[in-house]
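All protein chains but one are shown at their positions in the complex.
By letter and in written order, the chains are A and B; residue numbering begins at 1 in each of them.
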Amino acid sequence: MHCEVFGLYPYPFDYFRPNTLEEALVLAQGDGMKFLAGGQSLVPLLNLHVAEIKGVVDLQNVASALKFVQSQQDRLRLGSLWTHDELSHSSLLGGRCPLFSQAAAFIGHPRIRRRGTLGGSIAHADPLAEWILVMTLLDPQLILASAKEERQLPFHDYLLGPMMTALSDDELITAVEISLPEKATYGFTEVSRRPGDYALVATALSVGWDRDRIAQADIAISGVSDVPRTFPSISRDMCQEYPSHGLVEHIKHAVEAAVDPPSDVLAGASYRRHLAGILVEKALHQAFDEMSNAGETAAKSIGKSEGERT
Amino acid sequence: MQVEFQFNDERAICDIAGHETLLAVLRDKLGAMEVKYGCGEGACGSCVVLVDGNPLASCITLCASVDGSDIMSVKAPDPPGAWALLKDRFAAHEGAQCGFCTPGLLASCFALVQRGEKLTRQEIREALSGHLCRCTGYHHIVDAVEEAMAIWPTMS
């Protein structure tokens, strides 16, 4: 048997920095090629020799082409190369879907946030990553491009397991396209072992409103199963309801009953279950409070087309 | 391949391979031993340098990707005086003990101080959360940064 050797530096590979997207996609067709976005997940793996590759295709010269926000009535298309830090400023999305800025604040520390990207995180597919949870909740269409074709894949067909995706080696995530209810508020809560670390358990939820009544809701939780999961039937229970203490209690208990978390060295099943309940409760309060406070302002900005931003 | 960048105000032209990290090139090719290896994961902050003014973990930055950039370490020439101010305050408050975390930490502090940030102690702590120091308990570091921020830019 070979021994495990944790390295200091990566094994040799080649480096390419294409100037156009087309070039990037052609390069990616080569054997053992990897895209390099922020490098905040890929390079550590290469340093540790967990991954061995033939070459990287650095996306920095095409980044501007992949940093855009296209806002339409019920949809939002976000370029994949936005950094966590950029996404943490709610102004980027013109006030739409503040979930992005809420979630981004939980990722790593300032240095990581300035460098790491949305697309990189989605491609890396760490089941405890904040974006993977957000994507699970919003279930966007991923826009995937290769030299051969461009295709759209719903996120739920994309994520196959922890760090496993339906992305082919030569495919680039260029954007995510989210459909947004007309009027929605969000909650994002997490508990990690230390601020800035990957979550033990995290919750993201969205509540769509019909005036002050819940029209639609979605809940996603990470850390209670191998990849983040949603709770369609529990979410359905919220429809047509008015926010109330009783409703929060009901949802909290339903979530606690529904999850079947693993026990591992980081936390036991009961604690994870408990956290799922507490975090859902807190996240619901966030979403409800946002509705009662800034709900009107949020609603106003919906429908205002932001056009392209870079 | 050849890369060219400014390092501490000098032009550096290096023959490198694609896989070489900025940390490896700075240390092994340019002899910049003030840039430290502490983890290789981007987690400890010992290897942080400024790339176009932004603190980056050089251990998880490929050197090829900084072609054309302006890179600074704690040994950079210091016309505006922010480095000198920080170094002086760090020494005065004993913001370093073993000193291994210090060059990386100072790079992040430099970025904060130079852009004129005036942060509370807790904000300073959050801004430096990507740097681990095992010796000082952070208190003296925060003292030093707080004071440097208060003095800057009156000093320049």
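In the analysis below, a contact is a pair of C-beta atoms (placed from the backbone, for glycine too) under 8 Å apart; a residue touches a chain by one contact, two chains touch by 3 or more.
We adopt the following convention: contacts and distances are computed from a predicted model.
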Record-based protein name (UniProt) of the chain missing from this complex, from "FAD-dependent oxidoreductase", "Xanthine dehydrogenase family protein molybdopterin-binding subunit", "Urease accessory protein UreG" or "Electron transfer flavoprotein small subunit": "Xanthine dehydrogenase family protein molybdopterin-binding subunit"
Residue in contact with the excluded chain [from A:7, A:162 or A:262]: A:7
Footprint left on subunit B by the chain that the document does not show: 27, 31, 33-34, 36-41, 43-44, 46, 73-75, 86-87, 90-103, 106, 121, 124-126, 128-142
Interface residues of subunit A (partner: the chain not displayed): 1-9, 11-12, 48-49, 109, 191, 193-197, 263, 265-271, 274-275, 278
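In this section, only the chains that are shown with their structure count from here on.
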Rounded Å distance, subunit A centre to subunit B centre (Cα mean): 30
Residue ranges of subunit A touching subunit B (in the complex, touch as defined): 7-17, 36, 39-40, 43-44, 46-48, 55-56, 58, 60, 108-112, 114-115, 195-196
Residues of subunit B defined as touching subunit A within the complex: 1, 17-21, 24, 37, 40-42, 45, 48, 54-57, 59-62, 64-65, 67, 108, 126-127, 129-130
